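Here's the structure, in structure tokens; my notes come after.
Only one protein chain is missing from this complex, and each of the others stays in its spot.
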């Protein structure tokens, strides 16, 4: 094993003979005059943009006040005919308080993949949402759970709390995310362009993505 | 796949066959033209695109000029986060490492998410030889695997197939690999995608080992990043107990922040989306979430040879978006298979001859697989000057010289079959540097023009390749310089 390491590192050093020995990585200039955001500062505009961009990639967007989350969640589960829903351990319990007759399965390492495959819906929060690209980022925090629960069920309901969780752009998102946590960036439902380079929604991940954008101050 | 492809015809012959395949040309034309227009729209949305492009190129330059530093940093960070790092100098070593790791788990099958690096190393065949079955899970890779075919595009390996062909492959082959295709499977892309979903789901749920590549490896944090669309990547990266990622050493970016550039450049260049449906990032292992064991295999396999070439080095900036393929008029007509490696199109034409050298006739023909129209350079999100590298490699082919192969400096001879051309180029240079001789030749051609056939239909020697499909212009009664002499004399008189 260390053989390969020494061989590769030795080759690299010989290959870079033209790089002055005194040059440090930071000496190679990286121009960063690109934009931090392509959107103006107005939070209301960022919210509208997020909704539009999510919808553009076939996510279904629902906007409401925070108190309405339980009702919206219940409606969405009923609409899909979901009799079971998986939730992360730290999901605010109120969110499922109106979902009657739905079995609630809590994320747990003991839960088998096969069991999860039998659950139609999942409800999670998110770490943040990026308006320009219509992206939700999940970071496995207690209200989001392990990565597989938002993957195996066919229907994902994701709650975004606005405006706190909404950023305008990718450059504004990265500093707020912790690379040590496993992250999943989601932009619309699962899709493929593999047949004639034409986009089709719905392959292995959830085929229906419902996004509830809940505004804190109602 | 490097060595198994040897013995393939050189590019022009393979390409010629492709130009005669009307269905293939139709499929490629349709697909590349569809994505071209979409990419242009997605890119036009960002008014700072050229700045992002310059930043992307600069970040990669920084990385490449200090690659040892960043690799060691990444190694330390991955190890710290609970992963194990392996180094592979070539394809065989990488495959040996992966096979060994799989065997140690006691498993006999793996699920794979599309990875260019493992295509390059021919991992699937190597695993097969060890009694391990590798299931490709990307829709296009599945089509290729079920069709006993080879990939022909970086992003869409089955781009050469249309929906009808895909339906036929699914109907015929799925049963032998697992869940059969539905009885009445039609050719609607949504239906085909559904068939793949059902076929692969059981494999994902039972898989204990996943194999992947990565789009980026962040040195400062040890974070790996995979961009995908279908969710098969998430399945492979999160459901198995063991994850093995084979990553080219050039996939490094220095910092977490650097992703802000590439996560804007890559999706728009690749699938022409603002953002691809799924991106997964992970750093080592996480308790209670995802694989318990993570192995990173860092792959050289010729990359350091390319790194040693100060002009060719820029090819290692490539982020495998495939924009250059989609816009390339040669790729559109030759198809991906003609390039004889995992990397087709313009990037393949500059990368393969650097990774494998130019001793093989196929590899030596790749730098000529371009009209130098420059469309690839224009769309490349990391500004690789592909035409410049092509010309540089052409010189290596015809002149030979000092290069690095397998880490050692060697002198290669000029490739065979260029002697007549070399002589002609020398003669042309001599003539052009002696305008009197040039003028005499031009006059001779003009004075003898009555003796030329009325149409030049078949030219002798290599020029015949021209006259097979095109006429030559007739030689004019006098060259420009003679007209000029008369014109100036007449003017002089008038004035």
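To keep things simple, chains are lettered A and B as they appear, and every chain counts its residues starting from 1.
Rule of thumb we're sticking to: a residue touches a chain if its C-beta (ideal position, glycine included) is under 8 Å from a C-beta of that chain, and two chains touch if they have at least 3 such contacts.
Everything that follows uses one rule, which is that contacts and distances are computed from a predicted model.
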item	value
Chain left out of the displayed complex - its UniProt protein name, from "RNA polymerase sigma-70 factor (ECF subfamily)", "Iron-sulfur cluster assembly protein SufD", "(Fe-S)-binding protein" or "Electron transfer flavoprotein subunit beta"	"(Fe-S)-binding protein"
Touched by the hidden chain, restricted to displayed chains	B
Per the touch definition above, residue among B:133, B:206, B:429 or B:447 touching the missing chain	B:429
Contact with the hidden chain (one of B:44, B:175 or B:463)	B:463
Touch list for chain B against the chain that is not drawn	11-12, 15-16, 19-20, 25, 329-330, 333-334, 367-375, 377-378, 388, 391, 393-399, 421-422, 425-426, 428-429, 431-433, 435, 438, 442, 445, 454-455, 462-463, 465-466, 468-481, 483-484, 487-488
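The working rule: only the chains that are shown with their structure count from here on.
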item	value
Whole-Å gap between the CA centroids of chain A and chain B	30
Chain A residues touching chain B - in the complex, by the definition given at the top	1, 3-5, 7-19, 23-25, 28-35, 38, 53, 57, 109, 113-114, 117, 130, 132-135, 140, 146-148, 151, 170-171, 174-175, 179-206
List of chain B residues in touch with chain A within their complex	27, 30-32, 34-35, 45-48, 51-52, 54-55, 58-59, 61-62, 65-72, 81, 86-89, 93, 97, 137-140, 143, 155-156, 158-159, 162-163, 166, 189-190, 192-194, 196-197, 200-201, 204-206, 218, 221, 223, 229-232, 234-235, 238-239, 249, 254, 256-257, 259-261, 263-264, 267, 271, 273-283, 286, 288-290, 298, 300, 304-305, 307-308, 310, 326, 404, 407
